[in-house]
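Only one protein chain is missing; all other protein chains are in place.
For subunit A:
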Amino acid sequence: MGNADPIARRLRDLGFVRGETIKLVAQGPVGGDPILVQIGFTRFALRRSEAARVRLQPAGETA
């Protein structure tokens, strides 16, 4: 995630950082967009384009 991208910066502020576990909770009714993800105690609705900025690894592996 580049520092110049305000959306990426905000995502990082909200806790989307290396080593956190993310769970997909729900998907929007049309085209599965937006998605609802749980990170820590918090649930965020993200559009897929926003979520694409987060790099994921399958659960179980460490970052």
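The rule we apply is simple: contacts are C-beta pairs under 8 Å (C-beta built on N, C-alpha and C of every residue); 3 or more make two chains touch, one makes a residue touch a chain; residues count from 1.
By our rule, contacts and distances are computed from a predicted model.
Chain not shown in the complex: UniProt lists it as "Ferrous iron transport protein B", one of "CbtA family protein", "Carbon-monoxide dehydrogenase large subunit", "Peptide ABC transporter permease" or "Ferrous iron transport protein B".
Taking the whole complex into account, subunit A touches the unshown chain at residues 6-7, 9-11, 13-15, 17, 19-20, 25-31, 33-34, 36, 38, 40-47, 49-50.
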